[in-house]
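My questions will all concern the structure given below.
All protein chains of the complex are present and in place, except for one that has been dropped.
Order of writing sets the chain letters: A, B, C and D. Residues in each chain are counted from 1.
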Amino acid sequence: MISRLIGRFVVPALFAALFAAPLWFMAVGSLRPVGLPPPRTLEIFPPDPTVAAYTRLPELMPLFRYLANSALVVALAVPLTVVVASLTGFGLRLLASSARRRVTIGLLVVLLVPVTAVWATRFELFRLAGVVDTYIPLLAPAMLAGSPFLVLLYAWSFGGVPNTQLEAARLEGARWIAIWRRVALPQVRPATLAVAVLAFTFHWANFIDPLLYLHSGDRYTYALGLQFLRLLNPTDWPLLMAGCVIATAPCVLVFLLAQRILLNDNPLVALRSGGRR
Amino acid sequence: MFLAPYGVAVVLLIALPALLNFGYAFTDHTGLTRDPQFVGLANLRRLLADDFFLDSLEASLFHVAVSVPLRLLAAVGLGLLLAAPRPGGRWFRTAVYLPTVIPDVALAVLFLWVLNPLYGPLNQLLGLVGHPGFTWLAEPTTARVGVILMLLFPIGEGFIVVLAARRMLDGRLYEAAALEGCGPFGQLRRLTLPLLAPVLVLLVVRDTILTLQVNFVPAYVLTDGRPANATQYLPVYIFDHAFEFSGFAYGALITIVLMAISAVIITAQLLTVRRWRVLR
Amino acid sequence: DDRTEGASGITVVLFGDAEEIAGYRTMVEAFEAATPDVDVTLSPVATQDELMAKLTTSFAGGTPPDVFLLNYRRYGQFAAQGAIEPAQSYLDGSEALDEGDFSPRALDAFRFDGKALTCMPQNLSSLVVYYNADLFAKAGVPVPKAGWTWDNFLVTAKALTGDGRYGVGVEPSVPRIAPFVWSNGGELVDDPNRPTRLTLTGQPATRKAVDWFLDLQLVHKVVPPDAEEQSESSEARFLRGTLGMYLNSRVAVPTLRTIKDFGWDVAPLPVAPGGAPASILHSDAYCMSAGRPNHTDAWRFIEFAMGPKGQGILAESGRTVPSRLDVARSDAFLKPSLPPRSAQVYLDADPHLRATPRTATWSRVERETDALLEELFYGRVEREKGLRELEEKIRPLFAEPPR
Amino acid sequence: MRVGVAPGQIRLESLSKSYGRVTALDGVDLEVRAGELITLVGPSGSGKSTILRLIAGLDRPDAGRVLVDGKDVGRVPPHRRAIAMVFQDYALYPHLTVRDNLLFGLRVRRVPRAEADRQARAAAERLEIADLLDRYPDQMSGGQRQRVALARALVRDPSVYLLDEPLASLDAQLRFATRTDLLAMHQELRTTMVHVTHDQAEAMTLGDRVVVLDRGRVRQVGPPQEVYDEPADVFVAGFLGSPPMNLVVGGGVLGDAPGLTLGVRPEDLALDPEGPIEVTVEAMETLGSEAILLTRARASTRDPAAAAAAAAAGAGVRLTVRTGPRHGVRPGDRLRLRPDPARIHRFDTETGRRR
Partner (left out) sequence: MRVGVAPGQIRLESLSKSYGRVTALDGVDLEVRAGELITLVGPSGSGKSTILRLIAGLDRPDAGRVLVDGKDVGRVPPHRRAIAMVFQDYALYPHLTVRDNLLFGLRVRRVPRAEADRQARAAAERLEIADLLDRYPDQMSGGQRQRVALARALVRDPSVYLLDEPLASLDAQLRFATRTDLLAMHQELRTTMVHVTHDQAEAMTLGDRVVVLDRGRVRQVGPPQEVYDEPADVFVAGFLGSPPMNLVVGGGVLGDAPGLTLGVRPEDLALDPEGPIEVTVEAMETLGSEAILLTRARASTRDPAAAAAAAAAGAGVRLTVRTGPRHGVRPGDRLRLRPDPARIHRFDTETGRRR
């Protein structure tokens, strides 16, 4: 009985604690008073926590502008990612299994192209399109559905919609796009939520694209802003950690929304169920 | 039809730039001017004589050789450990996934702190068990270990895949096995792992690619190649050449090499797997 | 919005931490107020690495910024490619600026071919010694003054070391070690104009300086050891009051000005026994991208930035030593309300300033050398072997890439 | 309701269809009369669903034509053919209520709201599901779902209904009731219905005519009883009827017939102490209203091949006998059987065709 308890709860809890530890240290680190030398012994909680670091951040950089920019980018990119990923996933779902396997391999090959290979050459494209220093280049990853993982997630979820339903809808006169929107998508709402969340974390953290394709400082996103903090006074660990906390917190909050589905006891069922409710 | 937008995006945003990039590999393009001249295999000759490239290659291969198995072990181990439904199970899983949502830069900054020799929690933890700790980022080996350690945390995607794949396995099989006298360990060895094999192979391939190429930002921010080029992984080296030392064409060539290496490693993996006959 | 193409706007790319960027922003606002017909897009990045990434992508993509700030140790690779619109003719034709207004040392550093000026250097920093006056008093050692020697320096450093404190904070890198080499009459490279290899071991004078520098850590242990330095940078240590002397350029001043608990000031570098005073130039310059349609507006921006007004604004931020001598000699720089009191030290260094080579491959050489020097300095490799390997390893990097 | 020639006549002309290397249909000719309820039956994979999909236009034939009311519909997209299909799994949209399921087609075809509501309600009332309109599919029983699927087909007011194994996922009791409902609906509407099943018992009970398919070919078409009584070949004989017909190569105990295969249905073998065939009861299944005896006879044949085969198998010919319950027979008993001579079927052993 005891060993069962250990196997079922204590060991998992230890691992969970291990993985939660970095976040904990981040949060705790940000609560230390600014300018105090760091402790030389393990400190689970700072002796006198303060939010001084957070109040200083807006003085050092246009924090709220950066955050607003990030929010804007995310607000544009997440829906786009969801649309592209779901369209592609649906397309994948409709393919015969052999073609599907080929496309999946194609997705892996796409992964094979190193990011460094496309940064500069993409710039040329964006210049030709006249969109440098707008948010459009930041939407490019969204056009690519964030990552093949998200496409596969959708393909997986749509796999739960039987062929016969799609055919029934066709017989009733629905076009494919209407089938996608009215039959398929509503049945995978949990998957949509999950993809949206993953897309959120992806776009929120995107650092390279804004660095390369944005010129105007007042369009910068927060991920870039975080870089400026790194150069600051190196005793300001609390400040840096506060910056990290602000960078991480939205992702964590949004993720907590999705974990109900993604990390469900039965993620596949959770992804596919939920036509309603 | 539904694949069209994505297909167009892939062609425009990946295939075309990548092709251009490949073209540049045989020029003297610096990235600063716009009149690259064809120089044939000169870059290749340079590459063959480049000691730093060899260092970089070694660093990358070491990283892949250690990091991929460890990440896989962590993702699979935790995935299987936490797959069974239990009260609060979702929260355990959430904890494991959370490091994955930390933005790359923040993760690296955080690990600068975690690996700090005197103030960092890691050495302090080691101190609790009486170990003096390491100057993590100062020694070539420990710096590599540090990067690997950092990248052991964001394993969420693989973790989820394993969770889902495990849940897809038929519970009946386990009951059948139990009736035939198979204990939990035997079930793991004789059922779970063989049945998950296709998924695991997919994960290995994906992780290999990712580890070789994409986990660039955190490594870049954490060590930027130091110390003594021990963590000058190929993407970092490419980045330095292409963007810092005006060696755009040279960087492009190394990019090709990187792709080739990835392809070779993956092919080798798939061949091995075929020999084991886990995929029919 | 046709800012990148049109005639009415220019893009300026700068690097710096949050506070520096704030200073530049003030200056840009002043420029826009004075020149309403030019619209400036300020595009700051944090580190020089990011600056390079940004510049390369935009150059490669065909839309480089009109003006960008570049360190002289990195501009070589741009100049070698003809990517920079040389500033000489603009300066010659300028009514607002005169070549004689600026420190010749700074200007010389930006003459790529040795004659014509490539970029307009905005500052003229040098390596100096920041010291904690209270610690000196407590240890009973005299504060450093011009002409002090390596021996004075070492004695002082030893006196300051102990009790969890260290005498000196310095990072092992080419720009830090170079002034000592030069002071001792040595050279870093075989030929400063067309270098082909490092000469750390070959010349006795150089070798002696290198050894002296390494000994600070390896023998005398007056510099924080590896783990300490990794945990807390020298700057942080100095701020906290546990470091006696800290070697850096002017760039540290804005941060040091946050010190409230003790007095601090600045002193020149010590001189080698029998040697001459020497220091190293730190300078960033405004460069114009070649082939842009709008050089006129770009130059107008540079004129403003280099003029008394622009230089004054930046001088006030504390971050720079103005390259414009009249501003540098003005009270705005010399007699500020904030420390360091002995600002004259920066100007006194001007005649002894030297620059590292400005070739297309120098930044790479410097970077790899720094990485290996760090190994030596912290005793991770054996000295003799390490130095020899260092030279060998770096040697191929001097070669120009195939053309 | 309809005037003139009733619509809904379907003609399939040498229809072929392959999926990759699998030949699903191989030259199918078939004529479905307007207003007829016809049943396609055949083992799994015999191409039944494929025929429906081709009629509906969900797939295109590789060769051959589909004519509806005399017109080739090859180029007509599915939703323009006046055809409704009910799928085996009903294919109800799980995220929509019953009402919205019924309205879906009307909405996408932009039927005015009031009119659409009226039609949906009419269909729901006709199938007695008007009180379920606000439920979701997973809140209903199998039979109710079945009726919703039918109602959805009804809303289209098609000239042809295609029913792909509509009863397969119902359990026995419900199946029986729904079968009755379907029959009643057809009797009332008199619209052409093509019904697919792989269950031979169902094939016998539903439909004016039954089409027996095997590996993409039509084996026999005719009224169920006729097909049962006079199977066109060995396949049909073995497929229809449960337990299947006893087939003896070479005639054997059923009377010598070299080159032929003789067959007799289990119900056409009577227990008769005077009967010509002596058998041993091996097992017995009691079904309440009847019993099945599994017996084995000694092979007495002059066909050398058959004899050899029987000898090789080390056993005599197996004969299944259907008889009434409560007859007091136990396994191991020896009995004598008498086949009904009028009901012995004769097939060519080579071709399998009836002779």
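The working rule: a contact is a pair of C-beta atoms (placed from the backbone, for glycine too) under 8 Å apart; a residue touches a chain by one contact, two chains touch by 3 or more.
All values reported here derive from a predicted model rather than from experimental measurement.
Colleague: Just one of B:G40, B:P69, B:G88 or B:G186 touches the chain that is missing; which is it?
Modeller: B:G186
Colleague: Based on the whole complex, identify which of D:P7, D:G27, D:P43 or D:G143 touches the chain you can't see.
Modeller: Within the whole complex, the residue contacting the unshown chain is D:P43.
Colleague: Which listed residue, B:A4, B:L48, B:L128 or B:A176, touches the chain dropped from view?
Modeller: B:A176
Colleague: Tell me which of B:A197, B:V257 or B:V273 is the one touching the absent chain.
Modeller: Checking the options B:A197, B:V257 or B:V273, the one contacting the hidden chain is B:A197.
Colleague: Kindly state which of the options D:R81, D:H95, D:R156 or D:H198 is in contact with the chain not pictured.
Modeller: Selected residue, touching the omitted chain: D:H198.
Colleague: Over the whole complex, note the residues of chain B touching the chain we left out.
Modeller: 170, 172-173, 175-183, 186, 190-191, 194-195, 197, 278, 280
Colleague: By the contact criterion defined above, which parts of chain D meet the unshown chain? Give residue numbers in ascending order.
Modeller: Interface with the chain not displayed, on the chain D side: 43-44, 171-173, 176, 179-180, 183-184, 187, 198-201, 204-206, 224-225, 228-229, 238-244, 265-267, 282-283, 285-289, 292, 294, 322, 325-326, 331.
Everything below uses one rule, namely that only the chains that are shown with their structure count from here on.
Colleague: Averaged over CA atoms, how far is the centre of chain A from the centre of chain D? Could you give it in whole Å?
Modeller: Using C-alpha averages as centres, the distance is 53 Å.
Colleague: Between chain B and chain D, what distance separates the C-alpha centroids? Give it in angstrom.
Modeller: Those two chain centres are 56 Å apart.
Colleague: CA centre of chain B versus CA centre of chain C: separation in Å?
Modeller: 37
Colleague: Scan chain C for residues touching two or more other chains and write them down.
Modeller: Residues 53, 56-57, 60, 62, 232 of chain C each touch two or more of the other chains.
Colleague: Among all residues of chain B, which ones touch two or more of the remaining chains?
Modeller: In chain B, the residues touching two or more other chains are 31, 116, 118-119, 239, 242-243, 248.
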